[in-house]
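Quick one: this structure, given as structure tokens, is what I'll be asking you about.
Missing here is one protein chain; the remaining ones are kept as they sit in the complex.
Letters are used for the chains, namely A and B, taken in the order the chains are written, and counting of residues starts over at 1 for each.
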Amino acid sequence: MFTISQIAETVNGTIDGNPDLPIIGVCDLKDSNADHLSFIGANKYEKFFHQSKANAVLVGKGFSMDRKDKTLIHVDNPAISFIKVVHLFHPQDIPIETIHSNAVVSPTAEIGANVYIGPHVVIEENVSIGDGVQIYAGTFIGKNTTIQSGTVIHPNVSIYHDVIIGKQCIIDSGSVIGTDGFGLVKDNNTYHKIPHIGRVILKDSVWVGPNCCIDRGTLSDTVIGEGTKMDNLIHIAHNVQIGENCAIAGQVGIAGSSILENNVAVAGQVGIIGHLKIGEGSTVAAKSAVFQSLDPGSFVSGVPARHHKNRLRQDVIINQLPDILNRIRKLEKILPITEDNSIDIK
Amino acid sequence: MFTISQIAETVNGTIDGNPDLPIIGVCDLKDSNADHLSFIGANKYEKFFHQSKANAVLVGKGFSMDRKDKTLIHVDNPAISFIKVVHLFHPQDIPIETIHSNAVVSPTAEIGANVYIGPHVVIEENVSIGDGVQIYAGTFIGKNTTIQSGTVIHPNVSIYHDVIIGKQCIIDSGSVIGTDGFGLVKDNNTYHKIPHIGRVILKDSVWVGPNCCIDRGTLSDTVIGEGTKMDNLIHIAHNVQIGENCAIAGQVGIAGSSILENNVAVAGQVGIIGHLKIGEGSTVAAKSAVFQSLDPGSFVSGVPARHHKNRLRQDVIINQLPDILNRIRKLEKILPITEDNSIDIK
Partner (left out) sequence: MFTISQIAETVNGTIDGNPDLPIIGVCDLKDSNADHLSFIGANKYEKFFHQSKANAVLVGKGFSMDRKDKTLIHVDNPAISFIKVVHLFHPQDIPIETIHSNAVVSPTAEIGANVYIGPHVVIEENVSIGDGVQIYAGTFIGKNTTIQSGTVIHPNVSIYHDVIIGKQCIIDSGSVIGTDGFGLVKDNNTYHKIPHIGRVILKDSVWVGPNCCIDRGTLSDTVIGEGTKMDNLIHIAHNVQIGENCAIAGQVGIAGSSILENNVAVAGQVGIIGHLKIGEGSTVAAKSAVFQSLDPGSFVSGVPARHHKNRLRQDVIINQLPDILNRIRKLEKILPITEDNSIDIK
């Protein structure tokens, strides 16, 4: 339980209402509870304000609705402030410094201060683990890999040899980092696997969701830029270069050697073929297949991906194709065409 | 080895043929073996009946083909009866009550009767494990999670904290349940991760195939309804609500806060974007991208998904587009259009 004053202090906000109101938790504005605090992150949610059971709401500085029986806290960025309040009510679990007795840690590994290494973890030769790193049960860290300070690796992650994970990264369960990429040479109808000597480098503050796969580079490195966030079941092939602050949604696949510049947003189930460059700030809509490089600031969709507005116009017309065909038939009827061009649509 | 009488008793069926015929196993009707029993689940398979090497066949009550040298067992639902016969020949392996010596089980966990906990399993604080639960090697169960009676969790599964798994569920290897969803707030061009305090709730008799990912809710819960079955490599985002008896095939992705009502069937590689409602009994064909909510009983396909019949008609016309374009050219030729509107198709 925290009072409105305590919460306002945490988020550096201005109170409009009862500073002594006790708040027992956080909730959604729509799916709400009494004695809870919610937030309005964008104007479109304002319509849920009055019906909400939340007694307190974080709002922007310019919020102008009649607050009636609710207590408001005005802040610069309600969504960011709400994150702080969630952490106030649900402080992150920081495990005590431990190397579990049945973890298998090479004596040649360097382990920093305040590190948590859970049960059944394996840490191979010459691994370097920074201060405050948390490595949960069943995770495997291969030879010569570096995990920098503050990074959290959830259970059953597999990180191969010679990988570099930056500071404050999060790797969710089941992800696999550092496998050889899908490089094959065919000879006499038989494939030969190309050995991969590049690394995987995750810069600071990268988030890799569960069951993702990031392949190592063939001769150079696969690199994920600072602050980039990845959802579930994502496939990043060898030599891919991803810039800073990209957001990559679930089940996306990025093929070999493609480059994403900074601030690219890729929606779910998108595929990007190899050797492309996706320009800074581009957005790729869900399920698209990108077969060509994109200029900075592009917004594309579809299979194959095209500029989104054109795609929408095409889709409207595709929907009308049966009508259009009828119109052509009508034109043909009144014109003296002698050849038979009839088309059968059942 | 079982006789036809023993098998008929198991499935409560009526014998047409030799009750003493010894049967040594079960087989497919087409890819068949002598001394084996098969079944005819639907009329379209009847054509394989006479060529089949199977000496005995489970058939519906109204089955009317000449049985010749085969022994029939008439039942209400041959496919359901066949499942029973498979279990007769291949009884399910129920491990003896064990907590393996190298499993790490918190003393605060409540463990029911007849529980199997395999090697290298980790069970954290305040976990509750119901009677008859089987948890295989290398699986991780986070704090405060509940696994209800009769559920089987295969090797190397990762279940985070505060998850509820119902009774008689099956979770296959590599699946990850309870990760934070892909909720991000951008501030000064930097993403901030939204902490997720909702849970994941799997109702009874849910099957989660291998390498699936089910994210926890942001503020409310992610819920999978009773009897719903999920295939491999499926992505279920935060706050998704799935009804009862849905069937979700491999590599499907369902984005945040979408709702599937009861009895929805989703074929392989389908994507459903966020905040949609898929009406009861709807079917989504393979590879579709659903961008709009669907009325109950819908059958859609394609990218973007449209009603399947319309989609098929459009596809036929799209195939004829080169011809259609020629017809337009012909019309233009015989009409006195002076402007040049020529289109280049190479």
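Note that in this section a contact is a pair of C-beta atoms (placed from the backbone, for glycine too) under 8 Å apart; a residue touches a chain by one contact, two chains touch by 3 or more.
From a predicted model like this one, the values you see are computed outputs, not experimental measurements.
Student: Which residue from B:24, B:65, B:83 or B:276 sits in contact with the chain not drawn here?
Tutor: B:83
Student: Which residue among B:17, B:112 or B:268 touches the omitted chain?
Tutor: Looking across B:17, B:112 or B:268, the contact with the absent chain belongs to B:268.
Student: Quick one: say which of A:30, A:235, A:277 or A:308 touches the chain that got left out.
Tutor: A:235
Student: Which of these touches the unseen chain: B:73, B:137, B:164 or B:177?
Tutor: The one listed residue touching the chain not shown is B:137.
Student: With the missing chain put back, one of A:34, A:94, A:113 or A:317 would touch it. Which one?
Tutor: Within the whole complex, the residue contacting the unshown chain is A:317.
Student: On chain A, what residues meet the omitted chain?
Tutor: So the residues of chain A touching the missing chain come out as 102, 104, 120, 122, 138, 140, 143, 156, 158, 160, 174-176, 179, 182, 184-185, 187, 189-195, 197, 211, 213, 215, 218-220, 233, 235, 237, 251, 253, 255, 269, 271, 273, 289, 291, 303-304, 306, 310, 313-314, 316-318, 320, 323-324, 326-328, 330-331, 334-335.
Student: Could you list which residues of chain B touch the chain missing from the display?
Tutor: 26-28, 31, 41, 77, 79-80, 83, 86-87, 89-90, 92-93, 100, 102, 118-120, 136-138, 154-156, 170, 172-174, 207, 209-211, 227, 229, 231-233, 245, 247, 249-251, 263, 267-269, 286-287, 302-303, 315, 318-319, 321-322, 325, 328, 331-332, 335-337, 341, 343, 345-346
Here is the rule we use: only the chains that are shown with their structure count from here on.
Student: Just the number, please: Cα centre separation of chain A and chain B in whole Å.
Tutor: From the centre of chain A to the centre of chain B is 25 Å.
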